[in-house]
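Every protein chain but one is kept in place in this view of the complex.
Presenting chain A:
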Amino acid sequence: MSAALLVRALRDPASVAALDADGWNALIAAARAERLIGTLALRIGEQPVPQAVRPILADARLDAEREARQALWEADRAAAALAPLGVRTVLLKGTAYAAAGLAAGQGRFIGDLDILVPRGAMAEVERALLAAGWEWVKEDAYDDAYYRQWMHELPPLIHRDRDRMIDVHHTVLPLTARQTPDAAAMIADAVPLAGGLCILSAEDRVCHAAAHLLADGDLAGGLRNLWDIHCLLEEADSRALDRRAALHGLSSHVRQARRIAAALYGTGAWLTPWDRIVAARLLARDGWGRERRKLLVFAFYLRSHWLRMPPLMLARHLWTKWRKGYRPA
């Protein structure tokens, strides 16, 4: 699997010196598919690479710079729209890492703008964003009701001029998940940045990233999230992190994230059989950038739904979506 090649190159950038043309093609395809090409380019830095690779990495660095610039501008626009409310607004994920200049933000692909606000302020935040030019992405009564009743965020909004999405969260896991992180504590302990926005504390950043990777979703694109965790762990205090993870009910997820991050990106770790299965899912990418291990990937897709809701609710949800014509890719 070429994802293993990618993981090795991120862990030990000097290892790319040994690659032949096939190896480079596989590494580049896997890095693009996992949206880690910008991170890889920055990790490789000024090391000598074949002539044909140089412009590819230079393009990736420029794309990453643009990503960060656009993401910070979106954050600035959201801050301007929400400033009159006086609501504590916390940046999450890629935009947070870029805004605070964290190692996890170096070269990172940044998609949507994710923010966390107190649950009690959701209605006024929604109104302020709609007034400032954000619109609903899809008008679907079932999806809308589903988001509002069961999810940890508003249905996605997109800005009508800039075409960029914002996800407004009031906590970090769906309300139907088995764990219930303490979102109020996360907001209370958030660290202010210049410009009126905040980011989560170093320990909460790890808790959030671990919850996002291991307690929610199907691990698609998980190598990037795991890279985030690997970088974020450097900034977190180990014992404070244990306490914080316990507070959020995420102790086992944080421990697993540390083991797998250490095994793939760090100095190694002893893995449980379940860790190995998760790692095998994360590494399911070949030298053409294709997702492999289809059965395992599909099993994790099913698991993501299982995590999100009790069986009867899951059955009803899948039935409704199926009738609307949705099929898993």
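The rule is simple: contacts are C-beta pairs under 8 Å (C-beta built on N, C-alpha and C of every residue); 3 or more make two chains touch, one makes a residue touch a chain; residues count from 1.
Basically, contacts and distances are computed from a predicted model.
From the set "Metallophosphoesterase", "HPr kinase", "Acyl-CoA dehydrogenase" or "Simple sugar transport system ATP-binding protein", the protein name that UniProt assigns to the chain left out of the figure is "HPr kinase". Only one of A:D63, A:D144 or A:D275 touches the chain withheld from this view, namely A:D63.
Contact with the chain that does not appear here is found for just one residue of A:R11, A:R32 or A:R119, A:R32.
Across A:V53, A:A98, A:L226 or A:M309, the single residue that touches the chain missing here is A:V53. Residues of chain A in touch with the missing chain: 21-22, 24-25, 28-29, 32-33, 50, 52-53, 55-56, 59, 62-63, 66, 69, 288-290, 329.
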